[in-house]
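The complex is shown incomplete by one protein chain, all other protein chains being positioned as in the whole.
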Amino acid sequence: MENWDGSASASAFHVPEWMIQFADQKQEFNKRPTKIGRRSLSRSISQSSTDSYSSAASYTDSSDDETSPRDKQQKNSKGSSDFCVKNIKQAEFGRREIEIAEQEMPALMALRKRAQGEKPLAGAKIVGCTHITAQTAVLMETLGALGAQCRWAACNIYSTLNEVAAALAESGFPVFAWKGESEDDFWWCIDRCVNVEGWQPNMILDDGGDLTHWIYKKYPNMFKKIKGIVEESVTGVHRLYQLSKAGKLCVPAMNVNDSVTKQKFDNLYCCRESILDGLKRTTDMMFGGKQVVVCGYGEVGKGCCAALKAMGSIVYVTEIDPICALQACMDGFRLVKLNEVIRQVDIVITCTGNKNVVTREHLDRMKNSCIVCNMGHSNTEIDVASLRTPELTWERVRSQVDHVIWPDGKRIVLLAEGRLLNLSCSTVPTFVLSITATTQALALIELYNAPEGRYKQDVYLLPKKMDEYVASLHLPTFDAHLTELTDEQAKYLGLNKNGPFKPNYYRY
Amino acid sequence: MENWDGSASASAFHVPEWMIQFADQKQEFNKRPTKIGRRSLSRSISQSSTDSYSSAASYTDSSDDETSPRDKQQKNSKGSSDFCVKNIKQAEFGRREIEIAEQEMPALMALRKRAQGEKPLAGAKIVGCTHITAQTAVLMETLGALGAQCRWAACNIYSTLNEVAAALAESGFPVFAWKGESEDDFWWCIDRCVNVEGWQPNMILDDGGDLTHWIYKKYPNMFKKIKGIVEESVTGVHRLYQLSKAGKLCVPAMNVNDSVTKQKFDNLYCCRESILDGLKRTTDMMFGGKQVVVCGYGEVGKGCCAALKAMGSIVYVTEIDPICALQACMDGFRLVKLNEVIRQVDIVITCTGNKNVVTREHLDRMKNSCIVCNMGHSNTEIDVASLRTPELTWERVRSQVDHVIWPDGKRIVLLAEGRLLNLSCSTVPTFVLSITATTQALALIELYNAPEGRYKQDVYLLPKKMDEYVASLHLPTFDAHLTELTDEQAKYLGLNKNGPFKPNYYRY
Amino acid sequence: MENWDGSASASAFHVPEWMIQFADQKQEFNKRPTKIGRRSLSRSISQSSTDSYSSAASYTDSSDDETSPRDKQQKNSKGSSDFCVKNIKQAEFGRREIEIAEQEMPALMALRKRAQGEKPLAGAKIVGCTHITAQTAVLMETLGALGAQCRWAACNIYSTLNEVAAALAESGFPVFAWKGESEDDFWWCIDRCVNVEGWQPNMILDDGGDLTHWIYKKYPNMFKKIKGIVEESVTGVHRLYQLSKAGKLCVPAMNVNDSVTKQKFDNLYCCRESILDGLKRTTDMMFGGKQVVVCGYGEVGKGCCAALKAMGSIVYVTEIDPICALQACMDGFRLVKLNEVIRQVDIVITCTGNKNVVTREHLDRMKNSCIVCNMGHSNTEIDVASLRTPELTWERVRSQVDHVIWPDGKRIVLLAEGRLLNLSCSTVPTFVLSITATTQALALIELYNAPEGRYKQDVYLLPKKMDEYVASLHLPTFDAHLTELTDEQAKYLGLNKNGPFKPNYYRY
Partner (left out) sequence: MENWDGSASASAFHVPEWMIQFADQKQEFNKRPTKIGRRSLSRSISQSSTDSYSSAASYTDSSDDETSPRDKQQKNSKGSSDFCVKNIKQAEFGRREIEIAEQEMPALMALRKRAQGEKPLAGAKIVGCTHITAQTAVLMETLGALGAQCRWAACNIYSTLNEVAAALAESGFPVFAWKGESEDDFWWCIDRCVNVEGWQPNMILDDGGDLTHWIYKKYPNMFKKIKGIVEESVTGVHRLYQLSKAGKLCVPAMNVNDSVTKQKFDNLYCCRESILDGLKRTTDMMFGGKQVVVCGYGEVGKGCCAALKAMGSIVYVTEIDPICALQACMDGFRLVKLNEVIRQVDIVITCTGNKNVVTREHLDRMKNSCIVCNMGHSNTEIDVASLRTPELTWERVRSQVDHVIWPDGKRIVLLAEGRLLNLSCSTVPTFVLSITATTQALALIELYNAPEGRYKQDVYLLPKKMDEYVASLHLPTFDAHLTELTDEQAKYLGLNKNGPFKPNYYRY
């Protein structure tokens, strides 16, 4: 079984090496299909398939029931057994969680209300593969209200909330997911979504690309009826661009990862809050007066820097890109090389997307009690591996907090072993998830209803007008009142009164 | 003589109405070529050609010499008379101003140093039409050092610093400009730059599009030898896009107005400072505790809001674009319609680019002593005309400050008669001009040296790599130290170590 | 047994009613000495004696050993049994906690170093009653290093860390404290500290006033040898001022609660961080764009407002004091009455020190999902009792988080049942505790060494010079370098080069 995307593109311009490595690892995976091997390798398939949200803990569930859901026969109250979840009896608890989430996802609820008149997804058969949480449930039930039929699997073997899955199954959604799937379970669940007698999907909603990959490998003919793919993750989007470059993408795909609203919320605004939260929950440190170096001044770095500056920290920034560097200067941060400040800082935060930004040499030179953590999307930014040497002692002092102790007694405080701090040590506000879910819903509607020819076999950004619509659906949360253009003003500006309001290259 | 850009495009998608009006006015202009008519109409040709910087006052010059420079015979110390300035004897004073400006334009000076080895503009014959200030002089002399020959006119009839023009003429630059040109002088100067025996330009540097327009009209054949146009202004750029749409653009053009560094500096960072400066210089008001409404949350609005919030004002925002609106919410501003707060605010600031954002009805409802001003690029945002009615009394209380008094005694404080506040009532820091001048120099180099076929007859943004280069040349000002990628990191990220570092759609 | 402080003063100017109520309750307490009654009434003795820090959880201890420590016979490794702790075998774990705390309490460690030369507390016999935590242990061992003998009890029946108590007992400190004391245990422990054959205290370090109270009631003669009292809490300080007014204070007392450094750190700087922390840990909410009303603009309110504004919330303030109100205005907050905004806000935070600031009427008018919490020192600010009515449903959704549900389905999110949020739902940074502990140590040194007559039978603030010394001991943490006056400058300013640097009324 060869690499699904050919990866001849791997050496092409601007394809990150980590994409190539990842492709290599997958080939390894296919050679050693032992259970353990598979599970560990599942990580290589999509980064998100094994990471878990700390908030994604099961609420009530500590049952000792070790029977695999695959081996159980369950029915919901209407008699259907077209699902596979941990325990259908947990449905009631899950329903309450969904109801609470509904209160904080006003945009999807607004879509549902509109759907009482029109059903823009009537006839849509959506197969989905995402984290299965209360928020996802609100999305799925919204898609249902908009007219779609859905079948769903989990994109991560740990992140499923069993009670929510049960509630979805109870209300008639064919869901195949539970917390703690094996690698084999993982693909079995996906297959159960896709491979159904008398039902064939015409839309894909993916998070990480595994579902798309599976259909490419196993049921390539299905693409004849599929109208489009909506993909949310960095990894999945990269795969799609590679497919497109290789000429192998046979349906339109929508990259919702790079939508304005998603980018700003997931990165700038969310990180502005979660950096403080992650540091506090793990270390109880005081921010005032602390010296901090933030590596990288993209949206994530901007958020981290703004928050820490506001809390009274003294913040230094490192950058490779002179434009971002100049922004850091104008925003009031000293731009330095890491070496210049490494001896004096109290906290080191990486958010570059790069690898080995913090090396063993840097770690050796840090002062006692220095805190080191990562806010970037992969766990390669800090060279944690270099700390696993005999002369250093590791001491786990709290969950997600390690003291690494040098022979002379110096301690470094390493958070989440260098993995993404805000995924590991804080939670993601429902409001942010609401933005993303709404974007996904609109992307599905757009692709499903687009007239012939609007989208070709390529990867698209969400049309600006829909991005604007996502934003507008979230304004009522803030009791925010938008101004409308008068006819005269619209004419003056050469704009349609309903948008889009900006040229495509506008930077916000 | 018909409209230079045909303007069939005027009704096309997204062409602002003010462009169309502007085209109409020009037709008017050609019908009534009286002197007064022409002068007033010159304003319609390019907005920037008659606005003046408050800082652009002539330093020493209040001479009563009313002789037109066109009627004087002057020679510089080397015997050349290929120039036309107010008074060549002011050269020494102008030279000192240029030297002071050089100290604050490190990027151009760095380019000059590099030029000791290579002359990337050797053979270039540049005709330019910009504001003639000390900063422009540093640019021109840098272009000279890079190998170019230059001829220059002013893009604005008021903004020329006579001493600087004299200094340039003295050191051998054919400059045709003085403060207080008539409409006729304006075009005469431009013509003297272009229409030269034995010298033909191969590059155009324009600010407002008047020079480009003149060549199109008078010497269309010149374009055969011209390698490209570099245009800085919003107006000029719009013209170029219209030409391009109409299929009439016959050389490549570089839009430097929308470069990242220019946008962020001219708008966000510069307005963050100039809103405070403009308000203080005109009103001496205290910002703390004041209620302010800012209309528009683009880069300009963002800068205004951030500054006023930091000074203790309570800031409300109005927006038409839901994405910018959501940003305003997340940044901590109440999003309102103007009507909701118009009775309670102490200051109203427009920065929308729109027209009639503040109407007479709004003005009628404002409270006593409310300050009204505009930070947007045109003077249409506040309906100032509606205030010129008999029942209202105007009282000029300071330069640029009018009290408009209602019959019941209520006073509105109108700044700069609704024209751009920071152009009228504060100054533009040299540092910002340095960014722009460097961008212009690099755009000229790029267009002049680009291999056949890289640029077609279209409008381009500056390549990201050059934008990054402009930024990097300004980092030493802040003693900022950029980090370099290791080979390993560059490979991992799939990037060239020297950039560009971001995809084109990156928003910064 | 009559009221210990006479409380004739209760009706005097500026004696808060809560002090009077508190005195009343104590009388009740003495009438019904049942075990349950006593325990619940112990709360009335000092507010702090039953509140518990969330971080003060025992680390390792979940033993089912239900034997009361009073009934156990334990010896430390040196054979001493002059202590009473949960389990002396936990000493090693406690020692490690103490060592970690030492790293973050540089000021006390600096005092220890100085103590190698001089022993300013030689001969001091200190009886103490405080929270027993790793930080207190560092204080006690520092007092020991300075020459003092110490005996210690807990000021709170829940807050003792058993491991730390064990470590102190192991290293020879007579400690009488464990987590989960009964009311009776509480007083027994205090008595064991004081009532010792052949040892009589000459200094008191108290937190809440219970120890002082006990000695007043039981061993009033002891005061003949006591050189002074150092009191940290608001409650204890109030008691001392009442005693002083009633002419019953028979030794000097030092009010360390109102020291500059303590006030600023415990209130302004600490709350700036803990309001965010407390809200995040309990609700995972997003701050950006949220409307918040903060009741009270003292140091705590200032900290809360600054933090939330920085995170993008829109903050309203209520105040009764026009000076603080004007500060709120100048700092950029709308000053409102609670009624004006109660329908629109997402969060209500009280920090007034007052009672019934948020009434049932306010609670009835809040919008769905509004979060209500208290950052003030007592739990009277929100009228929580008014919510305990049959028509409202309480639902505990997380630890410290209740949903109170109205008949129409509206939910209010009440945090920590209206008790102090940052004590209940976040932790206090060691750095803040370090400031307080250092202040206590210096106050003890000052009172113990003061020449006859410097202090009378009254309540004093720490001399400014010592407050400055506390601050200076904490500067090295920030690698902060203080400038020294030259002789000439000191003379010019009329100051001693070593301080104090400000007049007493200086406000910082």
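First chain written, first letter: the chains are A, B and C, and each begins at residue 1.
The definition used in the following text is that a contact is a pair of C-beta atoms (placed from the backbone, for glycine too) under 8 Å apart; a residue touches a chain by one contact, two chains touch by 3 or more.
Quick caveat: nothing in here was measured; it's all calculated off a predicted structure.
Novice: Out of C:Glu197, C:Asp408 or C:Glu488, which is the one that touches the chain we can't see?
Specialist: Going through C:Glu197, C:Asp408 or C:Glu488 one by one, C:Glu488 is the residue touching the chain not shown.
Novice: Quick one: say which of B:Ser426, B:Ser472 or B:Gln489 touches the chain that got left out.
Specialist: From the options B:Ser426, B:Ser472 or B:Gln489, the contact with the absent chain belongs to B:Ser426.
Novice: Pick from B:Asp71, B:Glu197 or B:Asp284: which residue touches the chain that isn't shown?
Specialist: B:Asp284
Novice: Out of C:Ser182, C:Gln200, C:Ser244 or C:Asn356, point to the residue that touches the absent chain in the complete complex.
Specialist: C:Asn356
Novice: In the complete assembly, which of C:Asn156, C:Ser171, C:Gln327 or C:Gln400 touches the absent chain?
Specialist: In the complete complex, the chain left out is touched by residue C:Gln327.
Novice: In the complete complex, the non-displayed chain touches which residues of chain A?
Specialist: Answer for chain A: residues 288-289, 309, 311-314, 329-334 touch the chain left out.
Novice: State which residues belonging to chain C touch the missing partner chain.
Specialist: Here the touching residues of chain C are 13-19, 258, 260-261, 263-265, 269, 318-330, 334-338, 340, 353-357, 380, 461, 467-469, 471-472, 474-475, 478, 480-486, 488-489, 491-495, 499, 501-503, 505, 507-508.
Novice: Could you pull out which residues of chain B are in touch with the chain that's been left out?
Specialist: 55, 103-104, 269-270, 272-273, 276-277, 280-281, 284-291, 307, 310-312, 344, 368-369, 426-432, 477-480
One rule holds for everything that comes next: only the chains that are shown with their structure count from here on.
Novice: Return the chain whose centre of C-alpha atoms lies at maximal distance from the corresponding centre of chain B.
Specialist: Max centre-to-centre separation from chain B belongs to C.
Novice: List the centre-to-centre spacing of chain B and chain C in whole Å, with centres computed as mean CA coordinates.
Specialist: Spacing between the chain centres: roughly 60 Å.
Novice: How many angstrom between the C-alpha centroids of chain B and chain A?
Specialist: Here the centre of chain B sits 42 Å away from the centre of chain A.
Novice: Using the touch rule from the top of the page, what residues of chain A touch 2 or more other chains?
Specialist: 269, 478, 480
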